[in-house]
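Missing here: one protein chain of the complex. Every other protein chain is in place.
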Amino acid sequence: MFVESYRKELWFEASRRRELINITSHIDQCLKESNIKEGLILINAMHITASVFINDDESGLHSDFEKWLEKLAPEKPYSQYRHNGFEDNADAHLKRTIMGREVVVAVTGGKLDLGPWEQVFYGEFDGMRKKRVLVKIIGE
Amino acid sequence: MFVESYRKELWFEASRRRELINITSHIDQCLKESNIKEGLILINAMHITASVFINDDESGLHSDFEKWLEKLAPEKPYSQYRHNGFEDNADAHLKRTIMGREVVVAVTGGKLDLGPWEQVFYGEFDGMRKKRVLVKIIGE
Partner (left out) sequence: MFVESYRKELWFEASRRRELINITSHIDQCLKESNIKEGLILINAMHITASVFINDDESGLHSDFEKWLEKLAPEKPYSQYRHNGFEDNADAHLKRTIMGREVVVAVTGGKLDLGPWEQVFYGEFDGMRKKRVLVKIIGE
């Protein structure tokens, strides 16, 4: 078959500064629309204070992530970061670095080829405004 | 050429809770089986307490990784993590987040296009049971 491609932007608006949103069903929907059966799907945050990552949809773990990221890259005091002259989101750049910008997932038989507990998340670290995730699929 | 794809699951069973296993020769073998000459290969852990990453095959460095990950995301006390109600592996989710879920490697002339010291590892952080790595190749 010839190579085919698909592109979509998904918009999310977190109601808090930090939030983890399960976007797996949105990605499933994109894959259906694409009609691509075999290939690779790239899902990336288009903003540099947000993340797309894969892990478990378990609220205890999400609370552990919040506490852990605050330990490794604390939000406050804002003055500890040189980036925070006009901004207050330096910690969000660091937190997203830990969590990662993107995931690449295999597409097999027209489905996301995920392990049993793998779920795709949008990780917001500087929220309360609309931000985008890019979905790009190539294959056949 | 038309686009072609290849998929294989590789199974590993670490004999300890944490272990770094060099899987480069297994990936080479997949690439040979695929007969794909130019493209991209995705190698990802299918489990959310394990990692696939690229680094040096040097035992001193591996021991440094162990000590460092234990500093950044300690296994014990188990009670420090809310995920650890029925489980004891919250630290493994965090350690794998640092090490990464996946790598994407170029395929050039039918070979893994790796730098001089790049080796592909399966990083197990909650072992002593069989777990899977997914290999997906697309190209021509």
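The chains carry the letters A and B, assigned in the order they are written, with residues numbered from 1 in each.
The rule is short, and it goes like this: a residue touches a chain if its C-beta (ideal position, glycine included) is under 8 Å from a C-beta of that chain, and two chains touch if they have at least 3 such contacts.
What you see is a predicted model; the values in this text were computed from it and never measured.
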Options B:14, B:50 or B:99, residue touching the unrepresented chain: B:99
Chain not shown, touching residues in subunit A: 2-3, 5, 7, 40, 42, 44-48, 72-73, 81-85, 90, 93-94, 97-98, 100-102, 104, 132, 134, 136, 138
Those residues of subunit B which, in the complete complex, touch the missing chain: 1-3, 38-40, 53-56, 58-61, 63-65, 68, 72, 98-100, 103-106, 108, 113-118, 138-140
